[in-house]
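Shown below is the structure under consideration.
One protein chain is absent from this view; the other protein chains keep their places.
Which chain is which? They are A, B and C, in the order written, and residues in each are numbered from 1.
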């Protein structure tokens, strides 16, 4: 196997290999799957195009997929998120720089948008494609690989790639223009490229809210070209990633960004969903007094029963030392809010997109000044008498309003990702082995719809992580199982159970 | 209105009225419903047969129903659970003992089983029944009133009440025999009594797991005679009752029973569902070290991520000072477990039925002795060399294995019940006003099925409790609501959301 | 031995014996001392006059003292605090009602003041007194027994018992008048009684702040008649009693008094000393939001670093649902504060005397009404437009402003008292065996001063409680001990160490 890869050099790869080795220990779910399926090789014959942040944890995922028999090609799903040493180590694999034995990885830190869509194309372009040996699975994070295939095929059916909005148009987007250019190029060289690829794909597994949302829209329109599994809504993904992952990475991000003592401070957490619950717990655990804002009365009642004050943001602007958005909504902290905060209040987002915080509005305040304290940490100096402010004061903005645990720290730790990625791996096996199969009644196991992993597999993912934490699980007796009307082996709860 | 009631005397009623007045303040959900519907009187014409523990909190529920226009007759759903002063106060109402202006209540502390089924019959027997003015709604807790109507009508259709298992038979049950005797008596005097009553009933609202289970079974068999609302699975019922109610009443029950310092002790909590979560939090909050046992790997993973050791019961018998079952399962703590516990280990159940703990097995251990320390607190002295034990030692059993928060303390506090009962009240309004109505498409709003309250009403119940806790709820802007694709007024989450 | 005792009847004594047996298990410190000194009998010859709440826990203390060889006579130090079944069991001892083999106890629930000072006299009046076999040790709680001896001897030296302030005088006190009457009676019958007794006493051990304060005053004036050990300031007494005892008994008292859900409520804790720290932790552990008031900036900074809001009481009157005083100061919650609280705010004291709460001022508010909800729980209805109030509203006062954990619940649990009483027992041994002895340099081991137990004995008390809690203590190596410049066996810290 030969391939052209930018970052493969020996010292990088060695550093990456050390980190991968340490991470494997913290990803018991993936390691258990390697052991369980070592003989069966359920992914033998699978050709997986993977698009997911190319980190050390992802390296463990990739090597899990290959150890189960898959061929894999990989790109990152974000232009900034690649850890080059991880990428290099995966490429080299257990070979050497001269004779790499690993996986083709098309990812490096700080790609351009042109680079980005080129890498997306590369992972879907298989060496043996001409012989019908293109990719037959997609593993996606955010849905860009899936979109490339769907849009590509759509334009090919139309017979043309449209021009898209032009610079100056209201809906102009630089990224979308680059995307169209990319598709146009393949359309010119291989006019049926995406149609052919789409036909060969058995299914996609997707792990983000955003990507899943796109899939449900495609399915609702009847345009989904292959079955999909929504990995995002597994309990072992959503609850763990959101609550326990954030509990870890929020204080980590705050500390690396500011070194400000959290203890004794007033921290305002906007939103009390799973992310907000994890955030509030972490801040309280460091001795902060936490105030929650909420729009949902049930979540608000949970917050108050957990001992937090629940207030409107406007009421606590003058009290808060730290403001964190966790909502997944837009326009949560506006410029006029920030204008009325305490001097040196810290503002950060750990929810979803950067539109939770009105950075645009902030930058438009007359006379405002932005000082870079260090990368991803900016002081915004707000003049006196502005938007309700009295004295000149400043706020400290983390990661320019983007996810602060990624921008100021290193995101979720390996153990959390082991849960998410074990769901991904199990979902890949599920689709690869069952799409096209019929069930006992002669129906297709999977249609071109979006599925959630059955609870028994969700429970399996949890089960794979218990030994590493020293858990002794109790087994139901047969009599108890009958009494509860469940199987001894699970699943133990109804699909509606809230945990 | 005249009726014969055993407990109506003035001093009892006065004492009960004080307690009701204080409880009203702690039940803001019910008080808000009184205010909201004072003019509309949505239950005008409703004749509600209520079967639910006749406590101070239930008194506030009853008077809420009447203030919304309903006529009500009431019995307790448990022979021990009536608070006589609450019953008396409800009977007297705002009248006097001589001229009571309240509600007929057929309940007193320590009924016999014969009494019990007589009271159940009384609440369904309306004075104007002959004129078709029988009950038209049931409010149920555990499903006994609903069962009486269903079985009664079933036997009337059969033309006979069966004899049932006799003493000495394996499946003999004294309670079931009394029940059959009760139905047989009405069958002889009014052979169509239950058939007629069933025909007049618009619906039932039910708040327990057990009662709901029976309803789903009836519906699945096609035997449900009227629509039902499952109040139990509202978030504001299940999460609040189970988690926050138990957090309060578990240490309360332990303290009143034993006065043993919880701090520094090892507490073993069997089960980490909502009840287990509340129990563990309460015990940790008192300085105990909590060890959890679980059969479900997802709940086990939650426990360990919350910082608890998860172990098999067998592994920690020698460490635990306090053992609490919270499972809803049977045979959780067996006699052989108790035989191997530490001297004076405390054993109690806060899950569901008394079969969580093997009291029967314990009492059969050869040479075992039972000493009543005080009512509901018993020391069982286990001889040496028995079932793995070494030295003679004793365990302290609370409430004879029944729910210790009810047996050793006073159950859930008013604020928790306000959530549950606001769900009940809203469900009564929903069924009473909509059963028999058609929706926009001409379909029946409610069939003879089991329904859950729509999320918007669940959110409403939460909303009614926020002011009392000083919560300032944030309102979505129109733009935000569109962004999230929800209505400004809610509901805010999908039905699958796990909170 | 014969004596006249009011409560000794068999069923009481049996009930008390069961409770004592259970309590022994929860008092490992005392049981360990019994085992350690079984052979040495260090209190052989000691005749101890004990004045301390006659509870089940005290019964275990008394029987520990006798098992170490002491003769004991006992009275309660509070007219309300005797548990009659405990007293009866101690009197009967391991004999029978007809032939009691226990200890003379002069205490019953609800004594008059005349009774009280009679019992105090009885414990100091030994049968063999005429032969010089009077009491030679005092074990005191609050200092009344010590005061009786000191004042008695003082008046005997003066040759007369003064009349004291008369009814109508500003400083008239009914209790002091009864006290003087008591002393006057003995003065008339035995004019040198107290002088003789004082001469025979080797020392006193005292466990309350108040009693210790009196002792330091006596010592400062040169009037202390025998050496004293201040048990109150042992770490294992003050930190444990105050912090961990209150953490247990505060929610217990609140629950038994009101059954109000603590979760979600705003609780205002006045004072953040050890008692306040325990109170705040307990309330937070139940899901309340805790606000602290403080006068000491260091304690205030601790509170805020522990995540609590620190506010002036005036600022949070409208927010608090529960107000608890823990200060040891007077005039903490005044009538004008209560007039401005929320409807049905709960007010209680767990600090020290009832003057923390201005009940006198409250009762003088014009138009105020007091309703007894149940014993020790009163609703005070405050008219509209009074002292800053707007609407008519009420507050719920616990235990009439006296210690709510004693008045509404059962005080500190056995395990906490085991720490305090192990200090008492060790202090008794220390004084009994060393007073009058000389040290290596020929100086008296103890002068007529107030001493604190040496840290090594404080550590010993802790050590005696570790096994029961499953603690594995690490032992210093010789090298480590040298490095730290301490002895392998302790003490490990300087006297100033703050823990």
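We take it that a contact is a pair of C-beta atoms (placed from the backbone, for glycine too) under 8 Å apart; a residue touches a chain by one contact, two chains touch by 3 or more.
Quick caveat: nothing in here was measured; it's all calculated off a predicted structure.
S.K.: List the displayed chains that the omitted chain touches in the full complex.
M.R.: Taken over the complete structure, the missing chain's partners among displayed chains are A, B, C.
S.K.: Going by the contact rule already stated, which one of C:30, C:89, C:235 or C:365 would touch the omitted chain in the full complex?
M.R.: Selected residue, touching the omitted chain: C:235.
S.K.: For the chain not shown, which residue from A:121, A:414 or A:428 touches it across the whole complex?
M.R.: For the chain that is not drawn, the touching residue is A:414.
S.K.: If the hidden chain were put back, which of C:43, C:229 or C:310 would touch it?
M.R.: Checking each option in C:43, C:229 or C:310, the one touching the absent chain turns out to be C:310.
S.K.: So one chain is hidden, and I want to know which residue out of B:242, B:293 or B:309 touches that hidden chain in the complete assembly.
M.R.: Once the missing chain is taken into account, the touching residue is B:309.
S.K.: Taking the full complex into account, what residues of chain B touch the chain not shown?
M.R.: These residues of chain B touch the chain that is not shown: 263-264, 284, 287-290, 301, 304-309.
S.K.: In terms of residues, what is the contact footprint of the unshown chain on chain C?
M.R.: Looking at chain C, the ones touching the missing chain are residues 233, 235-236, 238-240, 244, 274, 293-302, 304-305, 309-313, 315, 328-331, 458-460, 462-463, 465-466, 469-477, 479-480, 483-484, 490, 492-493, 495-496, 498-499.
S.K.: In the full complex, which residues of chain A touch the absent chain?
M.R.: That gives, for chain A, the contact residues 18-19, 22, 25-26, 244, 247-248, 251-252, 255-256, 259-266, 281-282, 284-287, 319, 343-344, 371, 373, 379, 396, 409-410, 413-416, 469-470.
In the analysis below, only the chains that are shown with their structure count from here on.
S.K.: So chain A and chain C: same face meeting same face, with over half the numbers shared, or different?
M.R.: Chain A vs chain C: same; shared/all numbers exceeds half.
S.K.: Averaged over CA atoms, how far is the centre of chain A from the centre of chain B? Could you give it in whole Å?
M.R.: 42
S.K.: Residues of chain C that contact two or more other chains, please.
M.R.: 263-264, 284, 287 - these are the residues of chain C that touch more than one other chain.
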